[in-house]
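Note that this complex is displayed minus one protein chain, with the remaining chains in position.
Then we have chain A:
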Amino acid sequence: MSGSARETIEYDVVIAGAGPAGLSAAVRLKQLDSSLDVVVLEKGSEVGAHILSGAVLDPSGLEALIPDWKEKGAPLNVPVTSDKFYMLGEAGQIRVPGFPMPPLMNNHGNYIVSMANVCRWMAEQAEELGVEVFPGMACSELVYDENGGVKGVVAGEFGKEADGTPGPAYEPGMELHGKYVFLSEGVRGSLAKEVIAKYDLSKGKEPQKFGIGMKEIWEIDPDKHNEGEVTHTMGWPLGGNAGGGSFIYHLENNQVYVGFVVHLNYKNPHLFPYMEFQRFKHHPMVAELLEGGKRVAYGARAISEGGYQSMPKMVAPGVALLGCSVGMVNVPRIKGNHNAMLSGKAAAEAAFDAIKVERSGDELTAYEDDVRGGAIGKDLKKVRNVKPMWSKWGMLPSLALGGLDMWTNTLGFSLFGTMKHGKTDAAATEEASKHKVIDYPKPDGKLSFDRLTNVSFAMTNHEESQPSHLQLGDDKLPISVNLPKYGEPAQRYCPAGVYEVVEEDGSDPRFVINFQNCVHCKTCDIKDPSQNINWVTPQGGDGPNYPNM
């Protein structure tokens, strides 16, 4: 579709993605100058529909942005009251006492929240300030100016046929131009990926690292529910196969968030993250809690784990990357929301200063300086060696060393300097023949569920007649290379069962992509060993419909 058929509209700042980062930027811009024209576009059918986080929220970001958040009714209702950490063995667990844990890890003063609900509330705050928020509108393309700088996005294109041509109900969408464009698409943003590649923003930085986080909401027996309780585990069932662990958060209304993160740098392509999660729930400690309860919702989302040394340059002409589109998760604390908010605030302040002196379309260097030198940089720098240690020495010994490093870092130095991550997660994948096949127990339908049943609890949907939003660079490669070499791990790493290798009697294996099931976690884009899968946005409103994730 040529751009000329599209209506164009001018804003001061165009924001792609209504997560904590994008919404914070929108709120801050309007706080600074209510006459600024600010628009937020969100691909989810409503704000929050695609938000999946833990989440234990460190309120420092919100505090800085909206100091009277309590009076304004922000949904931070459950203060953390207890915080436990266990090393799991197959049948038992060892509680790791709090004292060797560095003060950085303490959850005192934090809240168990649904970030989806926090974002819904933030969107209301933004709209009250005059921000235009449009959910159900995916930003599918960047618009460049004559000098190659970013001047806008295309959003709201609907009704393409499977071959990409306009169908009968085709809507071309609009070009939204801004003096600055903020990409706050969260981890592995599709437009952010294009910008990082185009301007070579990762040059000289460590590769970004990721995990896949899967999460279920359970409604449990009120007698077992303990509002405010936070539990993390490591160890079983992943053992030495991969890094990662679980979280169990008791929120309000007898609900519990049960989540499981697998670091995507695992080597064994037979590993099946989803089944590790399902198996985990059968650990006696977890089974006891969930028995008699009901799984209410399911979802998955990648999480950025590269930390300080992996943050790409975050500005290019006309555009800034925010939050987890940069990767601002403090890995040992598994917290990124506070930094996402602070980054939105910082980007807004830099844009406000620039627009005030009639600048536009240039690099918001002040934003990047603020991130690296300010609160976010400080938060991430202290913990920068934890993840590389996990990768290098395994999780158990690193717990001790990582703890030591975090202790010394809080005192202002590190024994280890800044460690490197080495390979990308895709390159970390080794050949299937070098590794043992892992045998997973069959889900019992009570505590554990098969993947497709669970995906129906993500309430995801995609208009079937559109082109697949999971694009293969070479459509033969899954069968010609990935299958013989890696046993096509897409069959296993995708938490929604989108990818199948179908081998009917006698005929050659076929690679099938059930894109309708996709929950927008971005794992395939990250982990495909051949880097042959490109995730682009399907039409707006498609994808999961998460409740209070």
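One rule holds in what follows: a residue touches a chain if its C-beta (ideal position, glycine included) is under 8 Å from a C-beta of that chain, and two chains touch if they have at least 3 such contacts; residues count from 1.
One rule holds for everything that comes next: contacts and distances are computed from a predicted model.
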Among "Nickel import system ATP-binding protein NikD", "Phenylacetate-CoA oxygenase subunit PaaC", "Electron transfer flavoprotein subunit beta" or "Threonine dehydrogenase", the UniProt name of the subunit that does not appear here: "Electron transfer flavoprotein subunit beta"
Hidden partner chain, touching residue among A:112, A:155, A:256 or A:389: A:155
Residue in contact with the excluded chain [from A:174, A:364, A:383 or A:519]: A:174
Residue among A:418, A:456, A:480 or A:531 touching the omitted chain: A:456
Touch criterion as defined above, residue of A:24, A:53 or A:114 at the omitted chain: A:114
In chain A, positions touching the absent partner: 7, 9, 45-46, 49, 114, 116-117, 132, 134, 136-137, 155-156, 158-159, 168-169, 171, 173-174, 219, 254, 296-297, 445, 456-457, 459-461, 545, 547-548
